[in-house]
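Please see the structure below; I have some questions.
In this view, the complex is presented without one of its protein chains, the others remaining in place.
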Amino acid sequence: MANVDKEMLAQFLLRMGDNSLILGHRVSEWCGHAPVLEEDIALANTALDLIGQTQLWLGYAAEVIGDKTADDLAFLRDVWDFRNILLVELPNGDFGQTLMRQFLYDAYQSILLPRLAKSSDPRVAEIAEKASKEAAYHVERSADTVVGLGDGTEESHARMQTALNKLWPYVGEIFASDAVDAAMAASGIAPDPASLRAEYDALVGNVMAEATLTIPEGDFAHLGGRTGATHTEHLGHLLTQMQWLQRAYPGASW
Amino acid sequence: MYAQMIKSEASKDDPEKLAEFQAKIDADIKVEPRDWMPEGYRKTLIRQIGQHAHSEIVGQLPEGNWITRAPTLERKMILLAKVQDEAGHGLYLYAAAETLGVSRDELTEMLLDGRMKYSSIFNYPTLNWADIGAVGWLVDGAAIMNQVPLQRTSYGPYSRAMIRICKEESFHQRQGYDIMMKMAQGTEAQKKMAQDALNRLWYPSLMMFGPSDAESVHSTQNMAWKIKMNTNDELRQKFVDQTVPQAEYLGLTIPDENLKWNEDKGGYDYSDPDWTEFFNVLKGNGPCNTDRLEARNKAWDDGAWVRDGLMAHAEKKRAAKTAAE
């Protein structure tokens, strides 16, 4: 592995792990409440994959940071320590919004992870190898659902367009590279996110065209999640619930 | 048990055919969907399998209540996988019921408007994390008592669904007990949670088997048809005998002053649950009946546009394909 600043590597791993943790948590909120049994089961699989990936990413992050576990990082950090993109912390909304968010995220992961599987860091490569297989299935499924609902009934079309309009301004953050990304790219650990944008736009553009949905004009992007500078108000509430037992009964073993 | 107090339907069929059917069941030959069966057998099975399926689906809710609050990543995944299995089990059971000429949507509508029931146990709340342990240990433990013998039930599709379910469920009770062990060996606060969970869920678990039915005509008919394999009292006794030593191992106290070993019968004497409370819960007056049905109705109503949307898209694709051919 190339010589890399530990602090930078830790930030990168937290970004990976926090994305899958927070999205996995959001998706798990659907369990028992989905529109049809088959979707309930499929969503739970997605959530299980994401939380499984979290254990790996945060597990590695914990080693790099030192003297921590994946659980410590998940349950004992506050909002400003989280490095997930804003997209994944937004509330679920209706099923259409959840699936639109899932697709926008899966599309990104399906492009990023195969590249990470060739990372100069063998641990990153190993985790990405496993996760990329899961992401390949996730994106196939969420794309199908977005297409089905976009090109379904008048109502489903309208709901999917509303979801896309709402979520699109959160897509830009995925590709907003900074010093951490530059360090990862320089050491061959991870590609510069900005370099993935063209492929992402092509993939998303095709699916939206098939779904008869229109990608909104403008390139405004809400930022602040992956740097931790400005999360949405929603993340605090999510953590309040997720971390409650660990916070209320410190030091207990579960 | 996930199916309680199943009334058997009378059959007005030809006595000779009925005798032939009974002989087949007595010889342990499975009844398959296209075979002749008495109307009463069919209707009773729809009621029983439907109630069993509904229990799995509603049963997702009390445990799902803790998915977002599970205390570690691993516990979160285990719980999520377990609640997901319940959705799967509901799905298998609905499919078994569908072979009897009722659709899943029809059964769902009957659950949602209160025409069909689900197990009384799921109308009790899960209030602390140890409840998730206690549900696995006690509720799944009680369900397994009933489900294992049901693998041999006379109706083929039901039997096959139970075989698959039992295979998958094997980890459910263990994960529950595993949580209880952690809690019972944990801090004072955790021990308190564990005892509190046992105190609240013990009698509702005993109620799962239903009131004594040794003398009931429904029970006799359903046992003759092999869609009920044991009496409620037999299973309840077995459950108590199995559970008491497990509670002792945990260092927890079963909330029953009359509980003691009876050498003569080779089992424990125990107090009956409050059957007035049980019938109240069945009538809709349990602590969570309203919440559970509201949650299921909301999921169904909010999901209508999704089901319709995906169906409409499939029909468009089919039409386009037909036009192209």
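The letters A and B name the chains in turn, as written, and every chain counts its residues from 1.
In the analysis below, a contact is a pair of C-beta atoms (placed from the backbone, for glycine too) under 8 Å apart; a residue touches a chain by one contact, two chains touch by 3 or more.
We adopt the following convention: contacts and distances are computed from a predicted model.
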**Item:** Undisplayed chain, where the name is taken from the UniProt record, one of "phosphoenolpyruvate--glycerone phosphotransferase", "Acyl carrier protein", "Ring-1,2-phenylacetyl-CoA epoxidase subunit PaaB" or "2Fe-2S iron-sulfur cluster-binding protein"
**Value:** "Ring-1,2-phenylacetyl-CoA epoxidase subunit PaaB"
**Request:** Looking beyond the chains shown, say which of B:N65, B:Q84, B:S205 or B:S219 touches the absent one.
**Result:** B:Q84
**Request:** May I ask which residue of B:D13, B:D241, B:D269 or B:D308 touches the chain that does not appear here?
**Result:** B:D308
**Asked** Touching the left-out chain: which of A:G17, A:G32, A:G148 or A:G228?
**Response** A:G148
**Item:** chain A residues that touch the omitted chain in the full complex
**Value:** 36-38, 41-42, 45, 137, 140-141, 144, 148
**Prompt:** Which residues does chain B use to touch the chain missing from this display?
**Reply:** 32, 34-36, 81, 84-85, 88, 91-92, 95, 98, 103-105, 109, 160-161, 164, 168, 304, 307-308, 310-311, 313-314, 317-318
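The criterion applied here is as follows: only the chains that are shown with their structure count from here on.
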**Computed distance of Cα centres, chain B from chain A, in Å** = 36
**Residue numbers on chain B that touch chain A, as the complex places them** = 57, 60-61, 64, 67-77, 80-81, 83-84, 87-88, 90-91, 94, 129, 179, 182, 186-187, 189-190, 295, 298-300, 302-314, 316
**Residues on chain A engaged by chain B in the complex (per definition of touch)** = 21, 25, 28-29, 31-41, 44-45, 47-48, 51-52, 54-55, 58, 70-71, 74-75, 94-96, 145, 147-149, 151-153, 155-157, 159, 241-242, 244-246, 249, 251-254
